[in-house]
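Below you will find the structure I want to go over with you.
Omission of a single protein chain aside, the complex is shown with its protein chains in their original locations.
And now, chain A:
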Amino acid sequence: MSKRKPKRWMIDLKVNGEEYEADIHASDLLLHVLREKLGLTGAKPGCLNGDCGACTVIMNGKPMKSCLVLAIEAVGTDILTIEGLIHSPIQKAFIEHFAFQCGYCTPGFIMNCQALLSQHPDPDLETIKQWLSSNICRCTSYQEIEKAVTSVLKQGGNE
């Protein structure tokens, strides 16, 4: 194994419409850079293995598990985290339909729903199921989450 020390990087990230600079290692996960370098703690660390979806953010319009992304890969992309959503229809629907208990999975679910509604304003049930099965809720609020998503669809989708 070589002793050479890999270099550090100063990167620019565009998150929630704002430009941030961060001093990182190439091996740093986007999840950790968002939380620890940018102070955006909405994306949650869960399994760190791609299984639970608690860390989901939106990158270039698509849901991404930020524990599966290196921060350096995210340079030049448009990132949206839960902090970038304010009183969005899907957030309100989660509150109105009690779609959480402990709330740990909630930012990940909301970001996934937000991406779903922006990519598929009128998704069929199969598409909703396919997208939402990327996230796990340990408190099993699944029925309420489904109600929240379908209620936003009935209101004419996502503004």
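To be clear about the criterion, a residue touches a chain if its C-beta (ideal position, glycine included) is under 8 Å from a C-beta of that chain, and two chains touch if they have at least 3 such contacts; residues count from 1.
Definition applied: contacts and distances are computed from a predicted model.
Visitor: Assuming one chain is omitted from the figure, identify its UniProt name from "Xanthine dehydrogenase", "L-arabinose transport system permease protein AraP", "Ferredoxin-NADP reductase" or "Cysteine desulfurase, sulfur acceptor subunit CsdE".
Guide: Listed in its UniProt record, the absent chain's protein name reads "Xanthine dehydrogenase".
Visitor: Please output the residues of chain A touching the missing chain, sorted low to high.
Guide: Counting only chain A, the missing chain is touched by 1-2, 4-7, 9, 25-27, 29, 32, 48-51, 53, 56, 62-65, 67-70, 72-73, 112, 129-131, 133-135.
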